[in-house]
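A single protein chain has been omitted from the complex, and every remaining protein chain is retained in its original position.
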């Protein structure tokens, strides 16, 4: 039997991170904590979510277990739980997940994990540039770029980090110098990405959350969000778009 | 001539309660206060609204009068009046109702009451279980049940009051023990109702409002909301749905 208690914010963040890419996922109750990862149907992006044991108010896992979950449903339920309220997840058997909070108890049917698309291996990526910034600022830049174009270029050089979008007639440059970044190694890198995916990733984060970007040249980017006051780690890996010129 | 003054909240609550079921209704200016009742076109639910004389800032009724009102229109107008602002209803003749607030004066045409569907008799119901709870909690349970199913079961036993919904794959139980209820007689009762009607009823109420439920077994339920700080009494009577099993 598995019995875990967390805040509404932790459950919502966990589910929100995954629904950005898929609606069903395998979720692992492991000794070290909750883990899930998935690739979107178009094979463009991967999400890796971890909630370490210490992020729970209570975490009792007799035996490691993998369940198949309708994540849309969990996210939908999690929206009715207040951020600081506690929610209990109970797994008595492999077919039903109980979600209890306040006076409410949901019994959510589980999916056979083998019926859910196989999980991806996490690729090894050699990405020279590292940028640490506020997720809220990143979100604002992505949302500004979205007005101009459906793709956006991330660029890093000795002087700063740039998010650039070029429309048919207008263009926008979002520029952060070393002093405005929390951490920055000044390495050169440049890749182009789809704005739609980035917008979807940003939904899980807000101002005050920490975002670490690992960037290469014409290479996938790693975006690591530190969420729910450090209790949830969400990583997205996004494939680049080829710059047509 | 009739001349009455109330708060915007009282007028809005009065109108909101009725539009849940019908768009036109007979409204009675009586010596003891304002009264209206109506049955929805499908004959599934009844609403009974009373605003006692004492709930008005001023209430002058020369002679008891019944008017026919486009309640949608009144509700629409009432939305532009602030909760604590005063609004005056003036009836100089049977064809026009004047609604004055701030610098605004509406003249709303009335409907011949005889053209509006005959009013229902209030049925006598013998309902064993009595539950008094916060309307906000009830609203939350109904809205949670709505995600799972289009019907919901109210159940009362010696231990508490339950709101249950069962979907194709998931289910939800909302459980309140005696200690969490404001008043509870512990009688046994169980009936099933349509979520759509309940959702509509809940719109008039919020957290902090008192709700009294009288429940029987496979029998109509009475839901009595104490609204606008006790100034407006709204009762809904809702027919049960037959449990198919």
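A and B are the chain letters, set down in written order, and residue numbers restart from 1 in every chain.
The rule is simple: a contact is a pair of C-beta atoms (placed from the backbone, for glycine too) under 8 Å apart; a residue touches a chain by one contact, two chains touch by 3 or more.
Just so you know, these numbers come straight off a predicted model, no measurement behind them.
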Touching the absent chain when the full complex is considered, from A:94, A:159 or A:180: A:180
Residue touching the undisplayed chain, where the options are B:109, B:185 or B:207: B:109
Touching residues on chain A - with respect to the absent chain: 137, 140-141, 143-144, 147, 169-176, 180
Footprint left on chain B by the chain that the document does not show: 73, 76-77, 80, 102-109
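One rule holds for everything that comes next: only the chains that are shown with their structure count from here on.
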Equivalent-chain rotation between chain B and chain A, CA atoms, steps of 5 degrees: 120
Inter-centroid spacing, chain B versus chain A (mean Cα positions, whole Å): 44
